[in-house]
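Apart from one protein chain that is not included, each protein chain of the complex appears where it belongs.
Let's look at subunit A:
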Amino acid sequence: MSTVAWITARGLFGRRRVLLLLPLPLLLVGLAVLCRSYDVNPADWGAPVLVGLGLAVVLPVISLIVGTGVLGSEVDDGTIVHILTKPLPRRDIILAKLGIAIGVSAVTAAVPLFVAGALADSARLGLGLAVAAVVGACAYSAFFLLLSLLTRRPVLLGLVYILVWEGLLGRFVSGTRVLSIEQYVITIADKIAPTAILEAKVSLTVSVVMAVIFVLGCTLAAVDRLRSFSMAGETS
């Protein structure tokens, strides 16, 4: 574990801030247990809970908060200067930060999705959802990390992506699905555990290739951006 990773992890978890990550996963598991205990047909509650809450809200929102937080908050505070002036390759800085972001968001999203999936159908569906969530966490984290280097308002831009691009356009305009991480996640989970709950709308090849492109492309772009990063003062 490099020191940069250690500092990043402490910035995320320190002073009980880790508790803020708990409500969303707990809500996901709680709803699944509630539906299970009332014997509601999983075909009815699977889609709103697993897709509507799990894959459309919990995974992207947690990845957004964590992914923009690892680097964006240091840019905001100006403490990134201390890291940049150390004799470390910029690549190592990005990789350490990205590793922490992926690890935290993957665990926070995959564990409750596994439990909810197992309650809905079978452990196989839970496993499929968990694997897909890990892939999604990698792609989302890399993307949002890059955003936090490109703009001063990364969270708002990330919200536009989640709410407008994936939420509104992804549902009505079929062409945008090829560039929607949420659709890759749904497809991968559906291919691992075929059920009636999930409905894949893009092919498996497209989702795997595009997810890899997202991760590698965004990471490389972020490293490149950090190489020539200039500190700007507080903008309005």
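Following the convention adopted for this analysis, a contact is a pair of C-beta atoms (placed from the backbone, for glycine too) under 8 Å apart; a residue touches a chain by one contact, two chains touch by 3 or more; residues count from 1.
Note that in this section contacts and distances are computed from a predicted model.
*Asks:* Look at the options "Carbohydrate ABC transporter substrate-binding protein (CUT1 family)", "Major Facilitator Superfamily", "Cytochrome c-type biogenesis protein CcmF" or "Membrane protein" and return the one that UniProt uses as the protein name of the missing chain.
*Replies:* "Membrane protein"
*Asks:* Per the definition of touch given earlier, which of A:L150, A:L163 or A:L216 contacts the omitted chain?
*Replies:* Reading the full complex, the residue touching the unseen chain is A:L163.
*Asks:* Taking the full complex into account, find the residue in A:T68, A:T195 or A:T219 that is in contact with the omitted chain.
*Replies:* Touching the chain that is not displayed is residue A:T68.
*Asks:* Which residue among A:W45, A:Y140, A:Y184 or A:F214 touches the omitted chain?
*Replies:* Touches the omitted chain: A:W45.
*Asks:* Using the document's contact rule, name the residues of subunit A that touch the chain not shown here.
*Replies:* 20, 23-24, 27, 31, 34-35, 38-40, 44-45, 48-49, 52-53, 57-58, 61, 64-65, 68-69, 72-73, 76, 152-156, 159-160, 163, 167-168, 235-236
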